[in-house]
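Below is one structure, written out as structure tokens; the observations come after it.
All protein chains but one are shown in place.
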Amino acid sequence: MENLFGLIITGLAIGSVYALVAMGFALIYKSTSIINFAQGEFVLVGGYVALWLYTDLRGLAFEALAQARPEVFAALSPAGWQLVVVAAAFLLTIVAGLVMVLALERLILRPMIGEPIISVIMVTIALATVLKGLVTLIWETQIRNFDPPIFQQQDGLRLGVITLPGVYLWIFFFAALFLVSFALFFKFTRVGVSMRAVAADQQVAQSMGISVKTVFAISWSIGAVVAVVGGMLVGNINGVNIELSHFGLTVFPAVILGGLESVGGAIIGGLVIGLVQYLGPELVGQAVALYNRAFDAALVTPGNLEAVLPFVVLIAILMVRPYGLFGIKEIERV
Amino acid sequence: MPGSSSALHPPAGPPGGQTPILKIEDLHLRFGGLAALAGVGFEVAFGVIQAIIGPNGAGKTCILNCICRFYHPQRGRVIFMGQDISRLPTHAVAGLGIARSFQNIELFKGMTVLDNIKLGRHAHLKSGFLSGGLYLGKARREEMAVRAEIEEKIIDLLEIESIRKKVVGALPYGLQKRVELARALAMKPKLLLLDEPMAGMNLEETEDMARFILDINQEWGVTVVLIEHDMGVVMDISDDVVVLDFGTKIAQGPPAAVARNPHVIQAYLGADDAAHSKLGV
Amino acid sequence: MPCGLFFETYEKDEAIFQTTFLRVAMAAFAVLLLAFPFFSDWLSGLTNLYWLGIMTHICIFVLGAQGLNLLTGFTGQISLGHGAFMAVGAFTAGVLHMDLGWNFLLAILAGGLMAAALGMIFGVPSLRLRGLYLAIATLAAQIIIIWLLRGVFEAGAVEVSDATLFGFSFDTDQRKYYLCLFFAALGTLYLKNLMRTRTGRAFVAVRDRYLSAEVIGVNLFKYRILSFGISSFMVGLAGGLWAFTENAVTDEAFGVALSVKYLAYIIVGGLGQVTGAIFGVTFLELLHWLLEVPTDALSRIFPNIFEKLASLREIVFGLIVIVFLIFEPDGLSARWRTIRSYWKLWPFSY
Amino acid sequence: MALLSVNNIEVIYDDVILVLKGLSLEVEEGAIVALLGANGAGKTTTLKAISGLLKTEEGEVTDGAIVFDGQRINDLEPEKIVRRGVFQVMEGRRVFVDLTARENLIAAAHTQKCTRRQLDERIEQVYAYFPRLKERQNGLAGYLSGGEQQMLVIGRGMMARPRLMMLDEPSLGLSPLLVGEIFEIIARLNRELGTTILLVEQNARMALNIASHGYIMENGKIVLDDTTEKLKNNEDVKRFYLGVGEEGQKRSYRQVKHYKRRKRWLS
Partner (left out) sequence: AEEIPVGGIFDITGATSKVGADYAKGVRAACDYVNSLGGVNGRMINLESADYAYAIPKALNLYKKYVNVNKVFVIQGWGTGDTNALTPKLKKDEVIFMSASYDANLTNPANNPYNFFIGTDYSTSIRLAMQFAKDNGAKKVLFCYPDHPYGRAPIAAGKEYAQMLGLEIGPDEMVDLTATDATQQLLRMKKFAPDYVWLGGTTPSCAVVIKGAASILPEAKFLINCWGFDSNLPLLAQGAAEGRAFGILPVVPYGADVPGMKAMMAWTKGEPHTLHFVKGWVSVLVMAEGLKRAGDKLSGPGLKAALETLTDFETGGLCAPITYTSTDHRPNTTCGIGAIKDGKVVVLVGKVSMPREAKYIGN
């Protein structure tokens, strides 16, 4: 019990990772009705590109700079350069994400406009294979890590015995930042309405002069940026490896829980799933202990509960709210 | 001519027609703050064509939805042939002999015309997932019988032979409406609810549709509830008219009388005669 | 119409193969499948692949994909849980056969029924959930079932002996192939028949427009659950066959990846078409294996880039699927229909 | 020179179904032109060909030219065509069901560079024409009644302020009172804002009353075209589109004969 607070905070922190990744799904779904099965691979690409820029290119760049303009190189302290490198890697990763998704949009998604949604979803599944293949082709499959880590362990948050690594605070920060910017973006532009119009009926939207292509490009870009930033941050938790893409699957309960088309919902969904993962097993454990005491039984708490509990909770919530917490109920009318 | 030998379905209900085939009692239906129906009640006699008219948003479609148990009114009852159907599940209503067409076409777009019509017969067929999958003996004979009956009676009546193998989605609007009627007929209806069957049709097709409705009513003895904005049709073919406005009944009576009712003119008809019908007046 | 088809009886009009061309083509196809083991060795020598094994898997997956197509293609309910339902069928069949000594036919039937039961339980949310919400609810089924198999039953790996029927043992790859081919054909025929009768039409109605289906008298709940039941029965059956052809059941074979793969089969093949599952499984499996041929050849010439070639093969595979979908978004069976309708009217196309 | 001229176009669906077979028509700037025809004649297809929406279906203009304001627009994307001032009000009450009535209107003003104020004003204008919409403005469009949806669809056209507005069966499903009003509104839009109108209608009498020129199409071709005055006096038009009986009196739906009456100008 004394750890409850720590569990809640950690749960929320993990939840914010889910929230960050889930947001990308919601943004893309909102205007295209497409569940992007390659979202996890976007995360993967983000992680690898950031790592490559940060770790491999840094050395080359420094070397070149130190040779060409030693005085510039000397002007900043190593800590200062570290900051510059982090910022540069960060920005370039975003740029890389944008380039990637705009190319994808142009080559793959645009020709699929107007085709059955399920076929487009299938395309994203195939896309996942391609992206994964590209990553293994370029960077091979070995585990790599940010060296030195960008978000150091020691500047984490101490909560009793638990230390929350600093990277989680950053993730929290970015999730909030994205949420606020999207809220403002949708409030002060008419893009939000256009996006939903496109999702509702592409043909009619086109008949009103809404460019489906532009809307697709915008939402895929935002979705991809969120994902690659997520990849960069998540890659700092425990290094990058080919399984980073599993986030694509693990955040599904979060997306659905929040309601597919709701960005805010994705955040709430992520946090709730995080909490379920951290409090659920504890509660089940306590319940089992109580039962054992009451009936003098010797039940054991099943293991790996945190893998299934989100799904159990998800089904339970969906039975009460079939469109998630903030999703839009489908019109049922004849 | 009720009882004619060519009738697909014998006329239902008591010949005297004392008890109405359908009785709507005090229906109340609210959506949030909006009262779509605020205490509507009327009766439909056996074998008639009963029209329901009223301004847009008056609640006409809502009444049909309540009859089909698609909407669940907060208050009131629907009585069909003496049986209170206000508690039945939606799908059970079809089995009783209530069929309908929809305002926005509700066909199964990816299927052929024939399959759409066959689906109308669903509630009256027996084959299950085992016998159907084997497609032997009974299931096969049943399918063939349905096919023959649909071809020879319904498709023939509605003159849609040439399109029966076509996929419904690509058909023009007017034909889709006709297919919808065909599907409703396949349900062996005693009561047929039609929601704006003539909308979007040109004059010729409207005339055809009117003829079909009259045939169905007179030769097959099916009672028809007809919602229609084309006043020419309503005036010509209906036996009785109910007028709704804001979820309440504001008038009822024979068509000619209703059309002279000043309330009806003010709320619904307006002054411009040309707007009343596609048919020249 | 000068060149349409006319039939004297409704019976003929409702037949599955309506033209002589089709009947001949189908008969030829059947002969080809039956004769396959006799020239598969020759093919294998040509390509350095084992075709009998590949074809056996294709048959098993066709059966499962037909099941998923019934649920997703015909009834409109996406499932991401079919991998797990297949696992249930496989484990049930394996355990009943090995531990309780059930005859293999009974065992795979029981496996199918067990999968059907679980499918129906996890199908209950379909009463309220639509589209992707339902898809993710079935993903929950996938995760929970595998978790149960692994954690609670500690199923791990089960060894299964060969199937025997009336003293005849399905112990060679050839016999296994025929066994699986038989079941795949049976499942396909069943689905085809089902879809042209009352139940099948109701499924499609539920998919296209469940609201009007209800008004017509289709009991939504019944048909949604029924669809889950039949569908997971078929995939459970496929699981049982898997157990008896591979002689081993391990939970790792039936993960989320398999569920996604099943979905890929039917989308690429064509949703809501009985031929869809056949085309989809065949296309994707052949593509996958045929890509192995150049990869293999190249890695002999350039042994240093063996790993790169493996990645490249994955990339090419994904790209081909993408390009294919861009040109044929409705799946292969759509193309097949175009070809067929062309042949129907041949030589007077247009 | 006409604002819109369609020259001899051919349209094919799915690479096989030939729907328009050399159709031509012209719409003068500032005119109201009616396009009449039976179901399946290809009226909607014609409008879609002009607005470019055909490209979003499996349809294709394979021959001929569509010229708007002196420029060929055949190959433009639909959104570009809208930006040039051609707006199609689609048939079949295609509202965005998941958006509220008001959001539907806002979406329609997508190409309009107007401030928030101006947008609000325009919305109010639409409400002035259709008070019922104002009452239901925050309800999801999917839950509106059929007629209300129809109002919304027309209202969207008004939001876009196009140069050429193409209306596909605007009176469908409206009460007689509103049918009268709709045509008045169309006439007013034409008169007050100078919007050119191409009108597809089944209610031929109303359409011919407000239009100056009419086209009648059958089977993918124009079979008759003239000023509305002359059309109204054409015997065939009178009989098949206006429902005037042989002797010039009112027909009744009850008297429709039980045989198939099919008369076509061609074929």
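By letter and in written order, the chains are A, B, C and D; residue numbering begins at 1 in each of them.
Rule of thumb we're sticking to: a contact is a pair of C-beta atoms (placed from the backbone, for glycine too) under 8 Å apart; a residue touches a chain by one contact, two chains touch by 3 or more.
Keep in mind the model is a prediction, meaning the values are calculated, not measured.
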Displayed partners of the chain not shown (whole complex):
A, C
May I ask which residue of A:242, A:312 or A:331 touches the chain that does not appear here?
A:242
Pick from C:15, C:248, C:287 or C:323: which residue touches the chain that isn't shown?
C:248
In the full complex, which residues of chain A touch the absent chain?
3, 6-7, 10, 13-14, 17, 132-133, 136, 140-143, 145, 147, 149, 153, 158, 161-163, 165, 234, 237-239, 241-243, 246, 250, 277-278, 281-282, 285, 300-301, 303-304, 306-307
By the contact definition given up top, give the residues of chain C that touch the hidden chain.
44-45, 48-50, 52-54, 57, 147, 150-151, 154, 156-157, 159-160, 173, 246-248, 250-253, 257, 288-289, 292, 296, 299, 303, 306-307, 310-311, 313-314
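Quick note on the criterion: only the chains that are shown with their structure count from here on.
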Chain centres computed over CA atoms; the one at greatest distance from chain B is chain A
Need the CA-centroid distance for the pair chain A / chain C, whole Å please.
33
Quick check: how many Å separate the C-alpha centres of chain A and chain D?
46
CA centroid of chain B to CA centroid of chain C, Å:
42
What are the residues of chain B that contact at least two other chains?
70, 102-104, 106
Quick check: what residues of chain A touch more than one other chain, meaning two or more?
333-334
Judged by the touch rule stated earlier, which pairs of chains are there in contact?
A-B, A-C, A-D, B-C, B-D
Chain A to chain D touching residues, read off their complex
113-114, 190, 193-194, 196-197, 199-212, 328, 331, 333
Hey, which residues of chain B end up touching chain D in the complex?
31, 34, 54-58, 61, 103-104, 159, 170-175, 196, 199-208, 210-211, 214, 229, 231-233, 236-237, 267-272, 274-281
Inside the complex, what are the residues of chain C that reach chain B?
10-11, 13-14, 190-191, 193-194, 196-202, 204-205, 208-209, 211-220, 226, 230, 272
